[in-house]
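Here the complex is missing one protein chain, while the rest keep their positions.
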Amino acid sequence: MLNIGIIGAGRIGKVHAESITYHVKDARVAAIADPFISEDTSLWAKSLGIHNIYTDYKDILKDESIHAVLICSSTDTHADISIDAIRAHKHVFCEKPISQDLGEIKEVMEALKDSDVKYQVGFNRRFDHNFEAVRKAVNDGQIGDIHIVKITSRDPDAPPIEYVKVSGGMFLDMTIHDFDMVRYLTSSDVVEVYAMGDCLVNPVIKDVGDIDTAIITMKLANGAIAVIDNSRKADYGYDQRAEVFGSKGQVAVTNDTNSTAVISTASGVTGEKPLYFFLERYMASFSKEVSLFVRSIIDNTEVPVNINDGLQPVLIAKAAKKSIDENRPVLLSEITM
Amino acid sequence: MLNIGIIGAGRIGKVHAESITYHVKDARVAAIADPFISEDTSLWAKSLGIHNIYTDYKDILKDESIHAVLICSSTDTHADISIDAIRAHKHVFCEKPISQDLGEIKEVMEALKDSDVKYQVGFNRRFDHNFEAVRKAVNDGQIGDIHIVKITSRDPDAPPIEYVKVSGGMFLDMTIHDFDMVRYLTSSDVVEVYAMGDCLVNPVIKDVGDIDTAIITMKLANGAIAVIDNSRKADYGYDQRAEVFGSKGQVAVTNDTNSTAVISTASGVTGEKPLYFFLERYMASFSKEVSLFVRSIIDNTEVPVNINDGLQPVLIAKAAKKSIDENRPVLLSEITM
Amino acid sequence: MLNIGIIGAGRIGKVHAESITYHVKDARVAAIADPFISEDTSLWAKSLGIHNIYTDYKDILKDESIHAVLICSSTDTHADISIDAIRAHKHVFCEKPISQDLGEIKEVMEALKDSDVKYQVGFNRRFDHNFEAVRKAVNDGQIGDIHIVKITSRDPDAPPIEYVKVSGGMFLDMTIHDFDMVRYLTSSDVVEVYAMGDCLVNPVIKDVGDIDTAIITMKLANGAIAVIDNSRKADYGYDQRAEVFGSKGQVAVTNDTNSTAVISTASGVTGEKPLYFFLERYMASFSKEVSLFVRSIIDNTEVPVNINDGLQPVLIAKAAKKSIDENRPVLLSEITM
Partner (left out) sequence: MLNIGIIGAGRIGKVHAESITYHVKDARVAAIADPFISEDTSLWAKSLGIHNIYTDYKDILKDESIHAVLICSSTDTHADISIDAIRAHKHVFCEKPISQDLGEIKEVMEALKDSDVKYQVGFNRRFDHNFEAVRKAVNDGQIGDIHIVKITSRDPDAPPIEYVKVSGGMFLDMTIHDFDMVRYLTSSDVVEVYAMGDCLVNPVIKDVGDIDTAIITMKLANGAIAVIDNSRKADYGYDQRAEVFGSKGQVAVTNDTNSTAVISTASGVTGEKPLYFFLERYMASFSKEVSLFVRSIIDNTEVPVNINDGLQPVLIAKAAKKSIDENRPVLLSEITM
C-alpha cells in the first residue's frame, strides 16, 4: 500500500484525493498540505480518512512513511516543490505545466539526473477512453503512415479575467493539453509551429494581452502536419475532438454526452450537448493516470508521462506565442532554455 | 424506344410521366388518358411532348404503337383496366394495390394465364437506395440466417377523413408497403399475422371505422419473426426505417434528410428532420421501378415485382384486419380468395 | 452511516459489495453471508473492510447493528429470505425477480402489510443514464401522449443450457427487465400481451422447453401499444435500445460504446460495438439503485422500485408465456395469484 501526500488542496487536489481513495488500487492518501486550508477542507479530508493535514508541504516531505507526492498547488510553485520532493526522495506526480519558465523546468530536470525517483506530469487526457482509442488505432497500423492530425479543443466558457492575467496565456494554459495530445497521438515531436490567433470571444482578454481563438499548424518530426483549433468559448459546451488521417484511412473521436438520447420533434432531431467541462469529461482519466503512476512505482517501470513529455508542450507553447508575436513560422529549435 | 401510355393523370400519373421523360432510358410517354383531364394538365402533358391526350383509356389500348401502359387511376379501376390492357396485349405496370378485392386480383391473374404480357406492380420502395442496401446485405449473407425483421413506417400526417373513408383501411392503404417490404427484405412469405391497433392520432378516424396506430407481428415461412410499427402521424416527419437481425448480425437503415447539417448551440445538437413525405423520400424509386419494367419488356425477362408480389400484401393486410377484428392471430391460409 | 448486510456472495452480491464500498454515500457493507463462501471470497470481503462473514444469512438478521439487507442469493430463496428479513425488521433490497412463483410474491406482500420496512426490487436498468433520459423526456411532455413504445433487448450470447433449464424461461429471466422498462418509461401498466417466439439461436434451448427469440406486443392502461424484441444472441454484442413515440414526437436511445472512435478505411466507416454485457453496460446503475435505497431509508421516503413494481413484470412474463403456449393474446387479469 503506497502512501501518498497531496500538496495543494484546491479543486484538482481534491479531485485526486477522492479519486485515489475510491478508485486507485494499492494506494491511499496519507496526508494533505495547503497553506490556506479551510475548516471545511479539513473536515472533507478527515471524511476520506486523511488524518495528516498540514499547512506546510515540507511536513509531508519529512514524513518517512510517505512514498509519493502529488503536486496540485499553483503553477508558479510546481518547480520548487518538485525539486524539494525529489531531494526528499519522494516520487512525484506534478500537475501540468511543470512551469511557465523553461529555466525552472531545466532545474527540475537537473534535480532528477542523479535521482531514482519517478516523475510523472499530469497530462490526464492521454488516459481518456476516446484518445486512447485513437492512439491504439494509429499504433495498430489501422490508418497507415500519419499525414494529418486535427484537434478541436474549445472550452465552454472563458475563465475569469483575473485568471487569464496569470494564466501564462492561452497556449500555456489551455492549448498545452492539445500540444501534448499531438505528441501522444503521433508518438512524434513537433519541429515547427505557425499560429494564427485573435481575440474574438471577449475583448477584455485582448486588453490583458491574451487571445481567445487560435489555429495552430505544426510540422512534426515524422513528416506529418498537425492543426489545432481553439476557442475559449463554445456556446454548446466543451468540444473535444481529434482526427488522425493517414495513408490507409482515418480515425476520429467526437464528444461524450450524458446519454445517447435523441429527441425528434417538429423542431428537429436533437441529441445532447457535450459533457460540460473537464471534470465531467475527463474524470475517469484522473484516476487512471494516478493508478499508472502508482503502478510504475510499485513495478519500478517507466512512468507513462515523463519530464520530457512535460517539457515539450511548454516549448511548443512558447514557439506558438513567438509565432503570434512575430507573425511567422517558428522552429522549436529557436526556443532555448 | 418503348411507347408508354399513362392511364390516370392524377398526382402519381404525373410523377411517372415526368420521371419517364427525364430519367427512363429507351422509353417515352406517347399518350395519357384521364376522364377528368383539365386544361392545365393538357398543357403540362404537351410541355413534356405527350401529344395524344384522351379522356377514355380505351383509346390508348386501341393504339397499335403503344407497347405498355401505366395504370395510375383510382384503385377501384385497377383490375378492370388491367384485364382490358392484358387483352389488348399491352404490357402493364399497375400502381399498388391491384385491388382491395381478392376476387378482382384473381380475375387479373386469370387474364394473365394465357398471356405473354409483362405485369408489374408498383411497390416502388423496393427500389429505394436504403432498402436495396438492406436486401443486399441480407442476400450477401452478411447477417446470416434471418431471425427478426423490424419496420418502422409512420406518415407525417393523417390523410383527409374523406380519403380515409375510401382507403380500404390503414392496412390496405399504408401498411401494404410495409407488408411488401417484409417479403422483399427476407425473400420469404408471411404465414401468420397478429395485429394490435388503435386510434390514437385522431378520434374521427375511429368514427369511420379505421385505426391510425398499429403494431403488426408476423411469422414468416423461413422461421423469422417480423414486426411493423405504424402511425398515421409522426410530428417530426416521415419516418421510414428498417432493421434485419440474424445469426451473424444486423443491418439497419434510417431516414434520409435534406442535408447532413448538424447545428450545435446552447439548445442542443440538432440535425435535420426526415424528408417530408413519399414524393421527396422515394422520388428516385419511381423512375427506377419503371426503368426496370421497361428493361424486362425489352429483354423479355421477369418483372421485378410480379402479380403474386401484388397479391401477397393484400392477403397479409386482410389477415391483419381480421386479427384486429377478432383479436387473435390469423393464418394467411384463412384468407380465401 | 447505514450498515448493510449482503446475502449471497455470488457475482451480483460482489458487484453490490464493491459498489457500496466505493460509490454509495452514507452506507457500508457490514456483513456478508453465503452458505458456500470460499476462502477467496472471504479474503476479498476482508479487503473491502467487511469483517462479519457468515454462512447462514440468519446471522445477519440477528445482528442488531445491521439496518438493511441486499438479497443476492438464488431466485428460489428470495421470497423466504425476504419474509425472514421483514420479520427481523431489516429493510430489504431484493434482486429481481422476487420469485418465479406468484404465491410466494403474495406472501412477501402479506409480510410487508403490517411492517414499516422499506422493500425495493433490483430493477437496475431504471437507473441507467440512457433510460433515465427517455423517461425524463416523456415526463417533461416533450413527446406528448405516448402512442408506441419499442424496446430492443438482445444478449450477446445465450446462457449455458444448465442455466436455461432453471431460469424460469426467457420471459422471466431476461424479458422481465424489458417488461419493467415498459412500465418505467410509460408510468403505465400492461393490460394485455401477445407473444410470438421461437428457438432460432440454439435448438437445444427448444429441447429444454424454452425459446430464444421473441416479439412481445402489449396494450397499456394508458392506451399506448408497446413492443419488445428479444434475442438470446446478438453477434455484435449486447443490444439495449428503446424508443418512445408520441403525439409530439419521439425519444430514442441507443447503445453505449467504449469510445466514440470511428475508423474510416477502404473497408468502410466503422464504429465500436456495444459494451459487451450487463456488468459493463449497467455498472453505474447498480450503485445508483442502492444509493436511492439508502436515501429512502435515511429520509423515510418511498423506494423507487416497490414490491408492486416487482410483481407486475412477473405477471406480464406469465401472461407472455401463456400467450406463447396458447397462441392468443392474454389479458393480465387472466393471471391469478
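The letters A, B and C name the chains in turn, as written, and every chain counts its residues from 1.
Throughout what follows, a residue touches a chain if its C-beta (ideal position, glycine included) is under 8 Å from a C-beta of that chain, and two chains touch if they have at least 3 such contacts.
The structure presented is a predicted model; accordingly, all values stated were derived computationally and were not measured.
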Per the touch definition above, residue among A:S99, A:T213 or A:Q240 touching the missing chain: A:T213
Identified contact with the non-displayed chain, of B:S38, B:S74, B:S187 or B:T265: B:T265
Absent-chain interface as seen on chain A, which is shown: 144-145, 147-148, 150, 152, 154, 194, 196-198, 200-201, 213-215, 217, 219, 223-225, 227, 229, 231, 233-236, 239, 245, 247-250, 327-329
Touching residues on chain C - with respect to the absent chain: 234-236, 239, 264-273
Hidden partner interface residues of chain B, rising order: 22-23, 129-130, 132-134, 137, 142-143, 248-256, 258-266, 272
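Everything below uses one rule, namely that only the chains that are shown with their structure count from here on.
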Chain separated most widely from chain B, comparing mean CA positions: A
Central chain (distance from its CA mean to the mean of all protein CA atoms): C
Computed distance of Cα centres, chain B from chain A, in Å: 58
Computed distance of Cα centres, chain C from chain A, in Å: 40
Distance between chain centroids, defined by C-alpha means - chain B, chain C (Å): 42
Residues of chain A engaged with two or more neighbouring chains: 264-266, 272
